[in-house]
Each structure stands twice: as C-alpha cells, then as structure tokens.
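A protein chain is absent from this complex, but the other protein chains hold their places.
We call the chains A and B, going by the order they appear; numbering starts again at 1 in every chain.
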Amino acid sequence: MGFFIETLLGGLMSGMLYSLVALGFVLIYKASGVFNFAQGAMVLFAALSMARFSEWIPEWLGMDNLFMANLLAIVVSVVVMFAVAWLIERLVLRHLVNQEGATLLMATLGIGYFLDGIGQTVFGNDIYKIDVGMPKEPVMMLESVFDGGILINKEDFVAAFIAAMLVLALTIFFQKTSTGRALRAVADDHQAAQSIGIPLGRIWVIVWCVAGITALVAGIIWGSKLGAQFSLSTVALRALPVVILGGLTSVPGAIIGGLIIGVGEKLSEVFLGPYVGGGIEIWFAYMLALVFLLVRPQGLFGEKIIDRV
Amino acid sequence: MFYRENGQFKTTYQSDQQIFAIPQDRWAILAIVVFAFIGVPLLVDVYLLRAILIPFLILSLAALGVNILVGYCGQITLGAGASMAVGAYAAYNFLIRVSGMPALAAILLGGLVAAAAGIVFGAPSLRVRGLYLAVATLAAQFFWDWAFLRVKWFTNDSSSGSVSVADINLMGWTISTPTDKYLFCLGILVAFSLAAKNLVRGSIGRQWMAIRDMDVAATVIGIRPMYAKLSAFAVSSFYLGVAGALWGFIHLGSWEPAAFSIDRSFQLLFMVIIGGMGAISGSFFGAAFIVILPIFLNQLLPWIGTWFGLDISVALVEHVQLMVFGGLIVFFLIVEPHGIARLWSTGREKLRLWPFPH
Partner (left out) sequence: MKLRNLAGVAAAIGLSAALTAPTAYAAAADQFFPLLVYRTGAYAPNGVPWANGFLDYMKLVNARGGVNGVKLSWEECETGYATDRGVECYERLKGKQGGATAVQPLSTGITFALTEKAPVDKIPVITAGYGRSESQNGAVFGWNFPLIGTYWMGADVLIQHIAKKEGGFDKLKGKKIALVYHDSPYGKEPIALLQDRAKMHGFELELLPVAHPGVEQKSTWLQIRQHKPDYVFLWGWGVMNSTAIKEAQATGYPREKMYGVWWSGAEPDVKDVGDGAKGYNALAMQHGAEPNSAVVKEVLAKVFAKGQGTGPKEDVGEVLYMRGLISAMLSVEGVRTAQEHFGKGKHITGEQMRWGLEHLDLDQKRLDALGFAGVMRPVKTSCLDHMGSAWARIQTWDGKKWHFTSDWYQGDEKVLRPLVMTVSAKYAQEKHITPRTPEDCKK
C-alpha cells in the first residue's frame, strides 16, 4: 500500500513537470492558433542558455557567488528568449498569416530544427550542469506507518510547487490584466481583435515571450534534473499527450492533463509493466490520452471544434 | 514553343482523360522512365546508386503513402514510421517462417499486414480530427517501437532485437548487386506510382479529397467518412509497409526498430510538405530534396570552410545542417506553401507560353 502511494505521488509530481512543458504549447495555441512543435527545442535552448551563462558569467566578471551568477544567468536567458520570440514573429510568423494549420505546424517544426542547430553551435553539445540549489536527496515520510516509509523526491516536489505558482501567475495574467484580455481576444478571432485596434504582431511577440519564459522555467527545472543536453528536447514528446488530453486551449487542462498522464504512466509502468517486460510508459500515456479523446474529441477542457459547412 | 497543345484534338473521352494527355508529356515521361531503367545503371557509379538513388526510390514510395493520407485525405499522421516498421517486420516473418516464400510475395504480404495495422490505428480518425489526430497517431508510433523491441516472436527470438535478411531471390534473379537492387526498387516504384495516380483520379480519390476539404459537407452529400478515411489509412499503410520492407531488405540488409523511429515519421512528413501535398509528383520532389540535402551540405560546408581556411568539424557540419534544414523548411513554407510540385507546375505553365510573354 505504501508503495502504491509512493508511486502515485511520484506520478503526480512527474505530471506537474510535464505540465510545465505543456503550458508552453497551450499558451501559444491559445493566443495564435499555432501548434508550436518547436517548444521542445525552446526548452532545450533556454536550458542550454541558462547552463552556459551561469558558467560564463562568473568567468567574465570574475565572481564567485553562485546565487548572483544564477540570477544574472536567468536575466540574460530571459533576454535571449525574448529575442528569440521577437525574431520568430518577425521572420516567420508575419509571413505566414492566414496559412492553414498544417503549414504553420511545419513552420514550427522547421523553427525547432533551427533552434536545435543554433543552440548546439553557440552553446556546445556536451552535458552541462544547472545548479540552482535544488535538493537532491530524498525524504522519507510516514516511516512508522508504512514499511520503509514513503519516498518523496524533494526536487520534484519543489518543481511541482514552482509549476503551480507559474500556473497561478499565468491565470492571473490572462484573467486580470488588459494584455491578458487582449490575448484572449486574439485567440477568439484575429480579425475582430484587429478591428478593435489590438496590434496583432505585438500580441504574438508577447505570447511567444511568455511561452519563452515558460520554456525557461521548464528548462531550468528539467535541466537541473537531467543536465542541459540534447535529449532535453525529447521531453516535449512526453508532454504532447498532456496537451491533447487537457485540451489545446486550456491552461487548467494542461495541469489536470499532466496529473492524469503522470499518474497513469507511473502506475502502468510499475504495476503493469513487469507483466509485459517493461518500457510501456511512453505508449501507455498516448493510449490513455487517446482513450480520453475518443470520449471527448477536443480534450477534457478544450473548446469544441465548430465547423462551418 | 515546344509545349504547345496547338493542333491536338482529342476525339474520345479516354484520350482526353488519360494521365498524360499531351503527347509531349507522354514522350517526356517515357524518356525519363527508359533513362531511369537503362541509362542510369550504365552511367552512374556504384556509390551514387547505393547511397542516393536507392534510398530516394524507397523513400519516394513511402512519401507517396504519406501523401495519400496527408495530402489527399487530409489526415495528418505522425506514425508513418510505425507502418514502415510493421511492413518490414511482417515481411521478415513471412520470409523466415514460411518456407519457400518468394521475397516479392513476402514484401507485398508485409504491406498488407501494415494496411491492417493502419486500419486499426487509424480508427481514431473517425472521432478525432486535426492536431489531436496527429498526436494520437504518435500512439501507434511508440507502441510499435516498443512492440518490436519487446515481443521476441517478431524478431525470431533474436537476443538483440536486430534482424537481417540475406540476398533475396525473384524468380531465379538474385538481387545482390546495387544495380539489381536499384532496378528492383525502380520497378516497384513505377508500378505503385501508376496505381496511386489512378487511385487519386478515381472515385475513391475524389472521396478522399472531399473529406480533406470539408468532411462534414462530404458526409452530407453521401460520402461515407468511415470508408473514405479508413481506406486512406489502409492504402497509405500498404504503401508505407512495402516501402518499409524494401528499406529493411534492400537498403539496410540488417535493421533494428530504431531505423523506423519518430525521426523517420517526421522526415516523411517533411518530404510531403516540401514536395507538395496533394500531388503525386510532390512525393518524388520531396524525397529527392530530403535525401540529397544532407549529402550536399556534407560536401558543401567543408568546401566553403577551405575558402576561409577553417577546419569544419563534423559536429559543426551536423549543426549547420540542422539549421539549414530548418531554415529551408521555413523558407519554402513562406515562399511556396504548396511545395516544389507547385513550382514545377508553374514552370510548366510558363513553358506553355514560352517564348511568348502571354
């Protein structure tokens, strides 16, 4: 029983981590209708930027303080991600207004490849350490009740907390600020939003910037767990079932979807996996999302797809 | 001047509706096919055959399959690699387990098994649409990735999960040299392309295109979406299965499930998008582009490096390749979202008037 709870908790926290990446997808889709396949590459780019700058800044400025180095690295990385967002809007999205979904999807895939390439050219392709002071040792709870206690991974716990805070911040941003309202207006109907004077280009830059910050947070957390290296971009593939299960346009959906997928993955791997030889996590997550989709084809919280015939 | 249709009057519907209605087109295609069968093996050196032409032929076949599903029927799929894997392993099992099975039959049967699997994993398309469907097809990709690693029966209980096929035999002709392999793949490609072209011009093709353009309206006028969508998945998976079997048997000789991973699926989707969705010739253009680009960059970049006296490492070539690849995709999508096939048909339109301006 204790082990079941342990796996459940591990799945919940793991799910929150996936939600972090899924948020980036949802944000961009919500505001511009573009499914950003480059999100994984953005997470990788942000993580590499953070890792390398936190290494280079102490060298350039000759300082020793880890906290300051990390802080400066975060500031620089935010600027870098803003620049990336601006460039993407300028060079790619502006020219692809009004194109169909498949074209935009492919464009983001192309951007993803480009970011992969330039990230590794500029920052290098080794494994780089991100040390933001995350706790590495586990903590055992309830050792008296369950044999061996319940393992809580402190790092995952902190990461889940940060993800929750980020979601809260984003929800407030969307609901309470005027920019957030403008974003929702653009998501609803580009032309109507333009007609009341909302500058489309600037809105898209803002959206991609926010997605970039989300990618940075995800990059720092995942990079701290796994090291900033090439495979980090494959984390996006793990977050895709979360996105479609929760609905492409829903921020709470990304969280709920993440929790469901996280729990589903871990429970299936630990309890069903041994019967079939193991390694079933990845496709089980997709199958789970598929089952939900068959019941609700637009995801749990997504907008119903309305077709004009 | 050369491409005018002046003086060409058709007297039967059949001659008007045939695939290459204009004699110039017919002669040109015939010349290309004859050159491909006879001229290329004589002129081209073995390395080009093995490294460029054979992959190009097999990947064109696969791109045809993806084009049928994505370009003609509008169902975005990211699980093309899985269909290729199913075809390859099914063909392998038929070849190994049924004694005396001719290789060609094994390959075609592999395609049929892939078609069946395609129907099963394409069933969600009846309920799920658009991007959701694209991600749902990834379920097939990851499932088959896992199945071929885990289920030993598929790989004939090989301890490593890696399988291999020795020289294959086609009615007494042993396919062993690169020229043999090239001619075999070319023959299959020509036959299958003809079949695909006719399929998309026929009733089933029109049903696919109706579903692609507006599936609710198509249902309203009486096209059965289940039949149309599942047949698209079936035909597409058949093509992909045969291509996968060819890739494993002919090009690689020995393969593991990683040869048909998600990168292969993305590669095929790129081919179709860059080549031109909804155009048979688009599959060929896209496949040529994707096959040649890495090799081209591999030669070009060190050559440019020597101008500047730089020693460009293979890692840098690789990274620049990624950047150029991504950049070219975006460039193509901005400049010509309908792909190289559209460029080609625009060129032909211009040729009809040339040398006159209008």
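For this structure, a couple of remarks:
As a convention for this text, a residue touches a chain if its C-beta (ideal position, glycine included) is under 8 Å from a C-beta of that chain, and two chains touch if they have at least 3 such contacts.
The model shown is predicted, which means the values in this text are computed figures rather than measured ones.
Screening A:235, A:256 or A:288 for touch with the missing chain picks out A:235. Of the listed positions B:162, B:198 or B:306, the one in contact with the omitted chain in the full complex is B:162. Taking the complete complex into account, A:151 is the one of A:71, A:151 or A:198 that touches the chain left out.
By the touch criterion stated above, the residues of chain A touching the omitted chain are 3, 6-7, 10, 14, 120, 125-129, 136-138, 140, 148, 151, 153, 155-156, 225-227, 229-232, 234-235, 238, 265-266, 269-270, 273-274, 277-279, 281-282. The set of chain B residues touching the chain not shown comprises 47-48, 50-52, 145-146, 149-150, 159-162, 164, 166, 251-256, 258-259, 263, 292, 295-296, 299-300, 303, 313-315, 317-319, 343, 346-347, 350, 354.
Methods note: only the chains that are shown with their structure count from here on.
Look at where the CA atoms of chain A average out and do the same for chain B: the two points lie 33 Å apart. Residues 35, 91-92, 95-96, 99, 101-103, 105-107, 109-118, 120-121, 125, 237, 240-241, 243-244, 248, 276-280, 282-283, 286-287, 289-290, 293-294, 297-299, 305, 307, 309 of chain A touch chain B in their complex.
Interface residues of chain B, counted against chain A in their complex, comprise 70, 76, 124, 127-132, 134-136, 138-139, 142-143, 145-146, 149-150, 214, 216-217, 220, 262, 266, 269-270, 273, 277, 315-316, 319-330, 333-334, 337.
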